[in-house]
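Yeah, one chain of the complex is gone here, protein chain that is, but the others are all in their spots.
When the chains are written out, they are named A, B, C, D and E in that same order, and each has its own residue count from 1.
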Amino acid sequence: MADLPTRYFWELTQPEIKQQLANNPLVIFPAGSVEQHGPHLPTGTDIFAANVISHSVAERMDGLVLPGGPLGVTPMHMPFEGTITLTPETYMRVVKETCVSTARHGAKYLLILNWHEGNANPLAIAAEQLHREYDMTVLTVQACYVAAELYGDDCGGLTHGGEIEALAVLAYRPDLVHLDRIDYSSDLELGHKMDHLRRTRAYQPVLTDVRSIAPTGWYGSPEHATVEKGLRMLDDIADTIAAEAKAIFAQLDEVQGGVAEVKHLQQVR
Amino acid sequence: MADLPTRYFWELTQPEIKQQLANNPLVIFPAGSVEQHGPHLPTGTDIFAANVISHSVAERMDGLVLPGGPLGVTPMHMPFEGTITLTPETYMRVVKETCVSTARHGAKYLLILNWHEGNANPLAIAAEQLHREYDMTVLTVQACYVAAELYGDDCGGLTHGGEIEALAVLAYRPDLVHLDRIDYSSDLELGHKMDHLRRTRAYQPVLTDVRSIAPTGWYGSPEHATVEKGLRMLDDIADTIAAEAKAIFAQLDEVQGGVAEVKHLQQVR
Amino acid sequence: MADLPTRYFWELTQPEIKQQLANNPLVIFPAGSVEQHGPHLPTGTDIFAANVISHSVAERMDGLVLPGGPLGVTPMHMPFEGTITLTPETYMRVVKETCVSTARHGAKYLLILNWHEGNANPLAIAAEQLHREYDMTVLTVQACYVAAELYGDDCGGLTHGGEIEALAVLAYRPDLVHLDRIDYSSDLELGHKMDHLRRTRAYQPVLTDVRSIAPTGWYGSPEHATVEKGLRMLDDIADTIAAEAKAIFAQLDEVQGGVAEVKHLQQVR
Amino acid sequence: MADLPTRYFWELTQPEIKQQLANNPLVIFPAGSVEQHGPHLPTGTDIFAANVISHSVAERMDGLVLPGGPLGVTPMHMPFEGTITLTPETYMRVVKETCVSTARHGAKYLLILNWHEGNANPLAIAAEQLHREYDMTVLTVQACYVAAELYGDDCGGLTHGGEIEALAVLAYRPDLVHLDRIDYSSDLELGHKMDHLRRTRAYQPVLTDVRSIAPTGWYGSPEHATVEKGLRMLDDIADTIAAEAKAIFAQLDEVQGGVAEVKHLQQVR
Amino acid sequence: MADLPTRYFWELTQPEIKQQLANNPLVIFPAGSVEQHGPHLPTGTDIFAANVISHSVAERMDGLVLPGGPLGVTPMHMPFEGTITLTPETYMRVVKETCVSTARHGAKYLLILNWHEGNANPLAIAAEQLHREYDMTVLTVQACYVAAELYGDDCGGLTHGGEIEALAVLAYRPDLVHLDRIDYSSDLELGHKMDHLRRTRAYQPVLTDVRSIAPTGWYGSPEHATVEKGLRMLDDIADTIAAEAKAIFAQLDEVQGGVAEVKHLQQVR
Partner (left out) sequence: MADLPTRYFWELTQPEIKQQLANNPLVIFPAGSVEQHGPHLPTGTDIFAANVISHSVAERMDGLVLPGGPLGVTPMHMPFEGTITLTPETYMRVVKETCVSTARHGAKYLLILNWHEGNANPLAIAAEQLHREYDMTVLTVQACYVAAELYGDDCGGLTHGGEIEALAVLAYRPDLVHLDRIDYSSDLELGHKMDHLRRTRAYQPVLTDVRSIAPTGWYGSPEHATVEKGLRMLDDIADTIAAEAKAIFAQLDEVQGGVAEVKHLQQVR
């Protein structure tokens, strides 16, 4: 069904979705957030990024993009208006109930594509349960880290409100990016230092207020972002994720053949 | 701030939202669903209807449209692919946490605008708690019933997948309506009879499977729906709701002045 | 077993109940509340009304009256002593666990007979789950609205503490009605206006404090209520509900034959 | 207010309750169950016993009898029709929400009067929280054990369906006791042996099915129970409990003066 | 496998546990607490007592000691540093999830051995569910009461911080007992009086602050406790519990044969 007019689940009709799930039972759950992003980016930046990348990946992998947002877990940004946060428990429920609904209709492979770091822990718990309890083959991709690996050097790293985020929105809805309003970026050095502190594998201090990292709520240098570069970044990220995800799903298929005993044990429960 | 470029919260920047909440602390929560709507309408029909009407009401009342969807409570439609359902408990959590986030940033008046009947009971419970526990002044509008009152006679009543729903989507995204694919409508008479059974004030039988009402999942006669009529319906509904809501909010302001004692009692809790 | 001495479950012995469930697997859940009802009516008014009407309906339909009360969801009346309220979540649990217990012993048809408006939303959610998860055929009747339809014109409408409520208690326990203590009714006009506001199908403002409607906690004109009229009202309501409920249960039996697929889908869960 | 016409909360009017709580802020929560009790006793036996004793105690201590039932936690009796059980969690919620409602209206002393052993553990947890979180002074009385101490020797011990239980119902509603239907009592010796096993202080085996104790669901010798003896037992139990409870409440008042520090600590939470 | 080097589950290897569960599917769950115990005993006193007695019982009954602690439910001791408390709900979850894990690996007999009174109610609820839902044969032993019966006369009764508790720790880790630091025991008479009040079968006042019983947090006369006496007490308690538990498990096996019908009923759920 190369001729699906869109990969967004909610824009398709029932017969289209039924056919597509039969063709390829792959669904993509975009995970983002609605939260303040400075004076130049919309509050929906994170979910817009997750949606547009998910769609590009869905085209490459022949999948459907679930209505996975728009909200996420972001108490960190609540000091600023424009932020809406779910609790981790509610977010886990939404993720699970959404994916289980499609599993009941035939979805078997689930790619969770996340752009918002605050979602990572609840997503991991939900992903584990979707695999164990509902038998989905699940891969979570932190798309923002993929972006950082590909474009971080060129764009001053992955920062809240910086060039990488501006590019993602430019690739989705250029009219929502206001480069002419860029103002009051927080100190870049502090931001990078504190962000690095949070992203260590071994040491994870709790930094619960974004102002510890960026007193003004954002930092970065998105001045030179363009639509063209945004679209290029989008393509590069989607190519990378699609290739990697295909390889990992293949590996999972291979190793998860022999889990019959676990399932038997669970029935004792 | 008559010059806000949009009323959708997630398309605005942090300073725009901050300013708007200070100007007029009114937020609108659009409640809909993603569920099968036959071969001619997108699965997002209900949330698209809720969003587009909310936006028109927001323009008339100077409010903001919250990211209130896209999902709802719709186990009734699960027999058909294309449906995603939340449990009532999860839905109540999402509604409450979304609205509380904005209450913490200044929102005081909450208009819940619902297009999907399955949401009505959990919305009512959430609305009550948002008022009692978080002090918001809350009004829920069943926009689909307003549509039925205004356009039901002309459009063959409010039916799942019928002309009123087609008009709502035409007013939002005409490209998502496929009038050329209209097919296999269920028996109109059965549909009306069973729908009427469910909408009585005094007798409420549990009809949990849409196929009891419409064996093919939908019924109606949307053949003659047009964009022009859709936009007219949108305007009429928005005008009606805005006028009525203003009057009711004014009444609520008047009568809810004297509840100091209740609040005092609650502190004992 | 036309000779059951009573229809109240808790007054019967185990062999009587076993036999009756085998004869006709119909149970009636009376839903009411314990809350302030002015100086002339007992706090148990709502549950007394629900019980006595349920019993009359049970006689007509050959069913059993479950121990369905006495409490309900009534934060609205907490400003006045004499009110006891459950949270919606607790109430839903009580309703479900009560009915599931009897389903395990053979009950198949469930008539929820409600006299208290605050219970309506949680009852609807519970009813839906009792049907979907436990396979009961469920009908909820808002008995207070049936009363209003039959006796509203004659009795000054359905008001909190008014004639209709007095009649219901007179039909149950005349000694608990103190017509000689009728005093400080709130303004009738305000009451009707605000009550009407709450009972619109399309617009539902949250009025969480009864004093918005009736500053003194009640309003109405129950002066002329008599036991005789109460018994007549009881008969009329029970006749109407029994006839209507029989017809609806027959319709449900007819349309809910073909839900095998839904049940299959649920097993995937 | 020695002239209150009844001590049952739900039979009184709002002004009567308000006045009584001001006079003496003591409420009694009767805890029982609705469950099979053989061919001769009603399923409501336990809650009838709890209610009638609570009322007699309320008269002696000048208190109010809350609507504390009728249901309890009794999975043990589910093998027989006529039983309705709540889960421990739901029961704890009902107990707490009921008592908190009255605490908000002034109740300070809470006497939980229990006749059903299956309620004991959840009642204890709820009682602890009502004291700690809502500041009530709480005493739980296992009234069935008081009965056993006073009348056990004379009545063949406290057995399910035996003379003590028959006497309690005779004191409440003689018409519900059918001594002429006494039949198929289980082996007395087995019953006593197994019951004794369950009521040891140090060793508590889980006996979750009443048929382990009494294969027919009940055992005992209630043949000689009379209304007169029932009323005498009621008086004796009420006298004993009222005297003991007064003494204990006095002791609690004395020792619980100095808990200011605990409360301070809790605020840190 | 008389040659298991230890009975502590967490000190054994996977093959040892697998073999032992196959040999004898008996597990012992030690229930205790970490809470202040005066100046002379460690805060782990209760869990140390539960562990060491469980181990001696496990040797006698050929069972395994589960990792059942160290925490318990002890809000009563929170006024003093050194106390850590779980809520009843969390504790029930821990107990159930621990035991279910081993049930899935073959454990069938569960002996809950408790030394801390605050655990008794949640343990009873969890035990009931482990039997009903997971089919374990369950016996709870209040080991502290067994100790009181055997050594209470000789040791001044069972008191918080008194000789019985000192003996239990001496039998486990003599280096953690500091008899030279015994100081500020509360009044013995008050302690005994209040403790007695709490341990009545029929009357259970809520005493939620240990200072009501012992203003200094402990009372007793542990001056003459010795390791030798501790070891003797340990042996006596373990002998008694092992003998009694064997007899009770045998009785349970006998009477719980015929519960097929209950299980069938539960499937209806």
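What we mean here is this: a contact is a pair of C-beta atoms (placed from the backbone, for glycine too) under 8 Å apart; a residue touches a chain by one contact, two chains touch by 3 or more.
None of these values were measured; they are calculated from a predicted model.
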Chain not shown: contacting residue from E:R60, E:H105 or E:R199: E:H105
Selected residue (touches chain absent from view) among E:R7, E:H37, E:H131 or E:K229: E:H37
Sole contact to the chain not displayed, among E:L4, E:A49, E:L86 or E:L252: E:L86
For chain E, the residues touching the chain missing from this view: 9-15, 17-18, 21, 34, 36-44, 47-48, 66-67, 69-71, 78, 80-87, 89-90, 93-94, 97-98, 101-102, 104-106, 173, 176, 178, 181, 217
Chain A residues touching the omitted chain (full complex): 75, 78-79, 88, 120-122, 124-125, 127-128, 130-132, 137-143, 145-146, 149, 194, 197, 201-209, 211-212, 215, 244-245, 248, 251-252, 255-256, 258-259, 261-262, 265
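Please note the rule applied: only the chains that are shown with their structure count from here on.
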Intercentroid distance (Cα basis), chain E paired with chain C, Å: 48
Shared interface positions of chain D, touching two or more other chains: 78, 104
